[in-house]
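What you see is the complex with one protein chain gone and the rest in place.
Just so it is clear, A and B label the chains in written order, and each chain counts residues from 1 on its own.
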Amino acid sequence: MGERYRIIIAKPGLDGHDRGAKVVARALRDGGHEVIYTGLRRTAEQIVRTAMDEDAKFVGLSSLSGAHEHLFPKICQLLRESGLGDVIVFGGGIIPEGDRSALYSSGVRAIFGPGTTSSEILDFVKVASMRNCGVGSEDSWHWGD
Amino acid sequence: MASQRREDWQTLGGIDLPNIVGPETSGNPPYTRGIHETMYRSRLWTMRQYAGFGSAKETNERFKLLLERGQKGLSVAFDLPTQLGLDADDKLSEGEVGKVGVSISCLDDMRELLSGIPLDEVSTSMTINAPAMILLAMYVVIAEEQGISEDKIRGTIQNDILKEYIARGTYVFPPEPSMRLITDTFDYCANNIPSWNTISISGYHIREAGSTAVQEVAFTISNALEYIDAAISRGLDIDDFAPRISFFFNCHNDFFEEVSKFRAARKLWHDLIKVRYSPNNPKSSMLRFHTQVAGVSLTAQQPLNNISRVTIQALAAVCGGTQSLHTNSYDEALGLPTENSATVALRTQQIIAEESGAANVADPLGGSHLVEFLTDEIYRKSKEKIETIEKMGGAMKAIESGFQQKEIHEAAWKHQSDVENDDRLIVGVNHGVLDEEKMPPLLKPDPALGEKQRIKLQELRKARDEINVQKCLGEIKSCAAGDGNMFPLVIDALKANCTLGEIMGAMKEIFGTWMAPSGF
Partner (left out) sequence: MARQLSAIENGDLSSQLEGDGLVIAITGPPGIGKSCLIDCLLHKLTPEHKIAVLAVDPSSSISGGALLGDRVRMSVLDDDSKSESIFVRSIATRSSSGSVPSIVQSLANHLLGNGFEIVFVETVGAGQSEMRCAAISDRIIVVEGPARGDGVQAEKAGLLELADLIVVNKCDLDGADKVVNDLTMSLTITEEKTPISKVSALTGEGIDDLAKSVLKIPVRLSSKRARFREQLFMAHESKITQNPDLDSILDRMSQEELGVEEALRRLYE
């Protein structure tokens, strides 16, 4: 079994569709990680606070409402400002292709759309933790690069 | 017999068709074969495409376009701040204004949304739950401004809070005050807006969250029983409000299971209502429903394939006897539908209606060995599940313990595992996969809308009579703390230019807020 990480699965924004987030949470649990699920409608500030208090290595964000554009970069920025530059951020949900590059350059390391398998997400966790590509790192790599 | 759209009905090859084939007729209890005798021969289902994005003005233009292209009813999609009763300038609305629907924060937004649309001619469906009373009140006020009285308007509000706790997540208040707002609305509409469907009890989102067809039927109907019991304990008579209850189901990929699901649900509803409440009005035990095809079945991969999926699903809904139908656009797994994809979706329904022949007889699949078998199975299994929930003290108590949420999560997890193990093949995902894909163009809502709405609200707050605003909000609070009907007070508050967020805020002070158990 690989390394065990503490991973926050959070739903920023207002949409209440948490099927995907819950399925990912469970897949990560079954992959041997400790997953902290935040529930619906968390603000960027609350998610960063949770990452801090729970001392998480990863933060996974799910949005299906289109709020990713604004909220994902904001969360990355707040993590950096809070001294949590080593936290690795990934996202999922309904994220149009055209929005992805902006998210990658804001510090998000992977975007998982509908149809992603659990094993792909677990692989990402493994690879990303080896690269140590937290939101504060200079690394411009992202998953699928 | 009701009059028909045509005098003689034939197949494409000229064979004469009777209205119904087989021993039992439709339009008779227990309505397994349909709630009307002539079904689509008299009137096609209402093609009702859910639409809304950005500002009230943009959505208003899309509505007019859809009406021009042959759509018969409107269906309003609100953005998430509106669905949660937050003003566009609330801090929590940041990044969400106009994203998944139209942003409505005040009466003037509603005025713009409905401008130039004859409210006595169209029926309007509004997907709104926690603040349903307030949005309906806005509609009433705007109709009044158009010179149309309350009793002339037609439409539906979703107003189904229980499934929000179970699956969709846009709840605000705890269960009890939420139920009170719903029964207040039942009560007000029974006396003042008789043609309004006061609730659309929804299995759609339960299914989207991952449930099975049986769970969809069982959880939806057990929620419905909870609403009925609440209204009856409020002193309403079953025949006062049950005829205005409508349902909203999903229609997924398994064609025969879906057709059977609708037939089973109709029979089950009839049987349960008859035994439990002995209504006098036959309409009280008739299950009328809107269908939307399964958004969750759409793939982001090879999106044009979704047109085929939507066609199969829509055909199942028609064969199952739906009263109205929304077909999804093929690009919805990628973002908001464009004008082009929304048109294809509507055309799909028109092809089924006019070209396929499926609308020419009632219940075309009745009598099929498979469909009758599945109808019986879904009936039996759903009934058992409803009984399980009853034993837990009803739908609300079961939700508070996380029962439905847990069942749905287990089913969703099983589906995901099946797909990953290739036990279930999905074209474009784990079967027939393409390496390189060209993505279709997408619609992008105006990112500056949030700012525009903020300024608009600022000006509104400056210009209005603040003393009157505070008086109205105070009255809402004292009514919330007591037991009067809140509906008339909400109308007064809207006329005084109180915003959606302010009215909800006043209610929150008294009712509190809530977080449903996740069901892990």
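Here, a residue touches a chain if its C-beta (ideal position, glycine included) is under 8 Å from a C-beta of that chain, and two chains touch if they have at least 3 such contacts.
Everything numeric here is computed off the predicted structure, so don't read it as measured data.
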Please identify which residue in A:26, A:68, A:100 or A:142 touches the non-displayed chain.
A:26
Of B:29, B:174 or B:279, the one touching the omitted chain in the full complex
B:174
Identify the residue among B:397, B:495 or B:508 that touches the chain left out of the display.
B:397
Interface with the unshown chain - residue positions in chain A:
1, 4, 6, 25-26, 28-39, 46, 49-50, 52-55
What does the interface between chain B and the hidden chain look like in terms of residue numbers?
174, 392-393, 397, 400-402, 513-515, 517-518, 520
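In the analysis below, only the chains that are shown with their structure count from here on.
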CA centre of chain A versus CA centre of chain B: separation in Å?
32
Residue ranges of chain B touching chain A (in the complex, touch as defined)
80-81, 83-84, 86, 91-96, 99-100, 164, 168-171, 208-210, 296, 298-301, 333-336, 408-409, 412-413, 416, 419-420, 426, 428-429, 439, 442, 445, 447, 515, 518-520
Residue numbers on chain A that touch chain B, as the complex places them
13-19, 22-23, 25-27, 37, 39-41, 43, 65-67, 69-71, 74, 94, 96-98, 113-115, 117-119
